[in-house]
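Of the protein chains in this complex, one is absent; all others appear in place.
In this document, chain identifiers A and B correspond to the written order of the chains, with residue numbering beginning at 1 in each.
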Amino acid sequence: MRIAEYEEIFFKVLMWLAFLLMAGTLLFIIGTIALKGIPAMNWDMVTKSAKGGFYLGKEGGVLHAIAGSFCIAGGAGIISIFISVPLVIFLNVYLNKKSVFSSVTRFFMEILTGVPSIVIGTICFTFMMYIGMRASLLGGIIAITILITPVMCRSLDEIASQVPEELMTATFALGSTKYEAGFIVFFRQIVPGIVSSFLLAFGRGIGDAAAVLFTAGFTDNMPSSLFEPVASLSLAIFFQLEMPIEAVRQRAYASALILTFIILIISILSRMIAARYRKFKV
Amino acid sequence: MIDNGHITIKNLNVYYGKEHALKDVSIAIPDKKITAIIGPSGCGKSTLLKSMNRLVDCMDNVRYTGKIFVDGEDMLDPEVEVIHLRKKMGLLLQKPYPLPMSIFDNIAYGPRIHGIKKKKELTEIVEHYLKEVALWDEVKNRLNSPASMLSIGQQQRLCLARGLAVKPEVILCDEPTSSLDPISSQHIERKFIELKNDYTIILVTHVLRQAKKLADYVIFMYLGELIEHGPAEQLFNDPQHELTKGYIKGVFT
Partner (left out) sequence: MFKIRKIKDKLSLKIILIIAISFNLLLIVNFILLSVKSEKIFESNSLFSLLLGGNWQPLGGEFGLKYFIAGTLFVTFLSIMLAAPLGILCSIFLAEYAPKKISVLSKSIIDIFAGIPSVVYGIWGVICIVPAVAGVAHKLFGLNITGYSLLSASVVLSIMIFPIITNIVIELIEFVPQELREVSYSLGATRWQTVKHVVIRKIYPGIIAAIILGLSRAFGETMAVMMVAGNVAAMPRNVFDPVYTLSALIANNYGEMMSIPLYDSAVMFVSLVLLVTVVLFNSIARIIIHRIMKNGIK
């Protein structure tokens, strides 16, 4: 008996330590980014594009990169909506729960979510070479779309699976076609889910660097055309940090702060929408 | 007879958050008898049962006041050693929940955590209790296969044997036959009648027929309150309270 008690206490302490270590590390990471980023931060960072030659200039800001990131992730996010919403409606309304096609598709979704972004980057780049396209906003959007669509599909599918089955049965009983049941009734049920999974996917897309490394390129200018290279915040951080010049490294810290801030806001927003949705669900 | 019970509950109140699940329940459970707790669903039968071995502790947001004496020790005293008290209370649930291990290990689990390590001793225990529930002949050749391979009825008997193997004094049963087929139910019911010579059995049930067949003493609960209790014959034939009368006649279930 006594050994069991000591074992209990031992593991309890161990678990508390693991938990505190985890919570502490997150605080440590956020704290470090804030402590290093805030002194390096100034108004120019978010209101001006880079100045002073090539993209490592000491003056100006990273507005071009922020705008670029939003364009890439936003574009990719919107395309993903048009892929994931029909797909999820198909899986949940058109198909039988036990159909082979739906389990295969769900399986692929899970596997695709795990494909490393660098691999997606190389594949897209190869494809772009093949059709004679160079690094551009469009390339970045394609790469990020492939990266985040599975994420959005999975998140949306999970929310969609909570729509009560009776609702769909009742809809069909009223004589609806599958199209009406899916794109009118079911769609209305999952609208908040679409918003929150869009945000989740958007957050994933805005933070990614490896997939846009070759596909979107880098520039000092604001995004202007689908076929021009575009800057991104994550790559700006990466390149700035590689520089031996202290002033440029400082800008990396500030950029990291901006990126972390954006990610946190998106994550909180998506959580709030999901929570509200859960509260009002039938 | 009522006063010498070795489980005595005094002024027990249980709250789930704001919900007052048990309202001032006081009762003494008679020794070596089958006591049935009856009442419509949601009346606090299971809560009462789970208070008796402090399993209510495992739920969220639970508060309780009052006392439950087992052998003179207050079970609800925060200082008391729960592990040792729980060992005295066997538990049989609605559905059989075999532990995720072999048939042998299911029975040996309890004795093992209480310090019996010798293989020979454990083998004897397993054999003894499997025979006790008449399962030995059916499983003696596959003691090492997973318990989930057994049929539901066999699993429930295994669970009973598993509970008995830690030598409890009381067996708490929460609708133990509700997921079984009629024949398996009969097995279990017959077993209870044998067991009451050695154990105090407390049986939550919503099947009146079962309560009539098995119980020596009956407790009727309604919306968290103890309405009436007494020897089975008296309660079934001559209920005092209007609610009890209604329930027994089947006016509401």
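As a convention for this text, contacts are C-beta pairs under 8 Å (C-beta built on N, C-alpha and C of every residue); 3 or more make two chains touch, one makes a residue touch a chain.
The structure presented is a predicted model; accordingly, all values stated were derived computationally and were not measured.
**Student:** Any idea which of A:Leu112, A:Met222 or A:Val248 touches the chain not displayed?
**Tutor:** That would be A:Leu112, which touches the missing chain.
**Student:** Could you tell me which of B:Pro30, B:Gly44, B:Gly110 or B:Gly224 touches the chain that is not displayed?
**Tutor:** Result: among the candidates, B:Gly110 touches the missing chain.
**Student:** Which residues does chain B use to touch the chain missing from this display?
**Tutor:** Here the touching residues of chain B are 50, 53, 55, 58, 60-61, 83-84, 86-87, 89-91, 93, 95, 97, 99-101, 109-110, 113-114, 148, 159, 162-163, 166, 172.
**Student:** Could you pull out which residues of chain A are in touch with the chain that's been left out?
**Tutor:** 4-5, 7-8, 11-12, 14-16, 18-19, 21-23, 25-26, 28-29, 32-33, 36, 83, 86-87, 89-90, 94, 101, 104-105, 107-108, 110-112, 114-123, 125-127, 129, 146, 149, 153, 177-180, 182-183, 200, 203-204, 206-210, 213-214, 234-235, 237-238, 241, 252-253, 256, 259-260, 263-264, 266-267, 271
Operating definition for what follows: only the chains that are shown with their structure count from here on.
**Student:** For chain A and chain B, let me know how many angstrom lie between their CA-based centres, rounded off.
**Tutor:** 51
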